[in-house]
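Apart from one protein chain that is not included, each protein chain of the complex appears where it belongs.
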Amino acid sequence: MKTRILGVVALAAIVAATFVALVVVPPDQNQGDAQRIMYPHVASAWLAYLSFGVTALAGIGWLWKRDLRFDAVAVSGAEIGVMFTAFAIWGGMMWGRPVWGVFWQWEDPRLTTTALLLALYVGYLLLRRLTDDPERRATRAAIVGLVAAVDIPIVHFSVEWWRGLHQTATIASPDKVLNPAAPMAFVGTLLGMLAAFTLAWAYLMVRRYQLARRELEREERGRIERIVEARSNPVPSEALR
Amino acid sequence: MTDAGYVIAAYGVILGGLGLYALALWRRLRGAARRDDDAA
Amino acid sequence: MSTLASDTRVALAIARKDALAELRGRHATVSTLFFAAVVLLLFGFALGPDSARLAAAAPGLLWLAVVFAGVLAVNRLHLLETDDGALEQLALYPVARRAIYAGKALAGFAAMLLLGLLVLGAVGVLFAVDIASAWLPLLATVVLGALGVAAVGTFYAGVTVRLRAREVMLPLLMLPVLAPLLLGAVKATSAALAGDPFGELGAWLQLLVAFDVIMVVAGAATYGFLLED
Partner (left out) sequence: MMLWPTISAPQTSMPQTTIYVSPRSLGAHDSRPPAVVTTDLARLFAGNAALAGVSLRVDAGGVIALLGANGAGKTTLLRVLATAIRPSYGRAQVDGFDIDRDADIVRGRVAYLSHATGLYDDLTARENLRFAAAMLGTPDAAQRVERALFDVGLSDRAADPVRGFSAGMRKRLALGRILLGNASLVLLDEPYAALDADGLSLVDQLLVAWREVGVTVLVASHAADRLEPFLDGRVLLARGLVAGVEGQGVTSFPPSLPVARGSLTGVSP
């Protein structure tokens, strides 16, 4: 029941934030309306990282406590993380085309590294699908999730260095919009959108966790039934000789 | 495509995707719940 | 007795075993070397006869060839362990799991270092790039790059060794993680070749060192779980 309320609140927040982002807040002087795409794009990117962080922590939980509920959290984070990563890439492309004339912005490789992240976590989900023993699957996924999460900051720093050392920093690069010079309205709208998206993320995570847990429980129940069935029917007492 | 077109495309895919995913989750959850009830 | 001394002894024994098997019959490195050479030649065709452009792209081509060949080399090194359950037997020895990782990574590093140096030479010849003058920074870059590919490759080869679609999963998992290494190595190589005009060589080498350290530690710490069945 609580989840349902969270869902409704999240929906309302998203509708409100979208309304503000599309209608209330003025367009950007030089980017025009296209700048409005920044809000869901940045929100999606933030939630992608958050999801993969959750997956990494849940992986550690499984390796430490060997409780499959952690694995249910991990798979939820990964699946929802992949979705938000895809949204972030899509937003980046939709934003890049009108403002910089290209769908794929190479000056600022953050879009590319996000795409690499997508490939990595699609690999994570494929890896889970290719393993059938629940414990092996949980262990293998936990480790790959951990190393992938460790890789995110490394990618981030290497890209920042690359941009920092890169001589031709474009004027209108996304960062310019986030710095304090940007009008308060933009920052406020972005924070509102971030909050709304995070609520939606929380709702989806809870639902996906419930689903994952049900599936794991059904799998577990099947395994236990197999064992109880084996244990209860009488074993043929052939003579030992 | 005008700028507005890209904005709509961006919001459409992202918000639409969220909605579709929520719907899919809800359906899968309902299916799982019913399967568990039958099993119980 | 999982002291540092015994770990090192075990790791060296594993690396020596891999090297011996490699020389004796597997030829993983030789075949992947020719693969890298072919990749370089194809790059030459792809980027057209304009030698200036080829020379400019040389650092990128070098490291793409090394990384792609690296995926093959690491995969073959782990195929060695699927001889008649060898990986399981390796896991049954009373040795620290990190020592097993270190041994396999060391063997991978040796193969990748050889591969890297030879490909560097090939790039120098094929794309008329002066690698002699900046040999020290180039050597450092190749060493760090080879270690990074070996560290990541050994880890993901462990992840995928028992997996069904292994040939696809290994590159799919391994290459995105190698992105920072590729970025750093290419930038360091081009800086070295250009005589480090912006003084950024040091920064990129530091990035490579940081990447290698993190990946080796992560690999050693988790390899034990990968051997679980």
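The chains carry the letters A, B and C, assigned in the order they are written, with residues numbered from 1 in each.
Note that a contact is a pair of C-beta atoms (placed from the backbone, for glycine too) under 8 Å apart; a residue touches a chain by one contact, two chains touch by 3 or more.
Computed from a predicted model, the values in this text were never measured in an experiment.
Across the complete structure, the visible chains that the omitted chain touches are A, C. The omitted chain makes contact with just one of the residues A:1, A:23, A:184 or A:230: A:230. In the full complex, the hidden chain is touched by chain C at residues 1-2, 6, 9-10, 13, 17, 20-21, 24-26, 80, 83-86, 88-96, 228-229. Taking the whole complex into account, chain A touches the unshown chain at residues 66-69, 132-133, 135, 213, 216-217, 220-228, 230-232, 235-238, 240.
Keep this in mind: only the chains that are shown with their structure count from here on.
Centre-to-centre, using mean CA coordinates, chain A is 15 Å away from chain B. Rounded to whole angstrom units, the spacing between the C-alpha centres of chain B and chain C is 42. None of the residues of chain C touches two or more other chains.
Residues of chain B found to touch two or more other chains are absent. Those residues of chain A lying in contact with chain B across their complex are 7, 14, 18, 22, 32-34, 36-37, 40-41, 44, 80, 83, 86-87, 90-91, 94-95, 97-98, 200, 203-204, 207-208, 210-211, 214-215, 217-218, 221. The part of chain C that touches chain A in the complex is made up of residues 155, 159-160, 163-165, 169, 172-173, 175-177, 179-180, 183-184, 187, 198, 200, 203-204, 207, 210-211, 214-215, 218-219, 222, 225-226, 228-229.
Taken together, the chain B residues at the contact with chain A in this complex read 1, 3-4, 6-7, 9-11, 13-15, 17-18, 21-22, 25-26, 28-29, 32-33, 35-36, 39.
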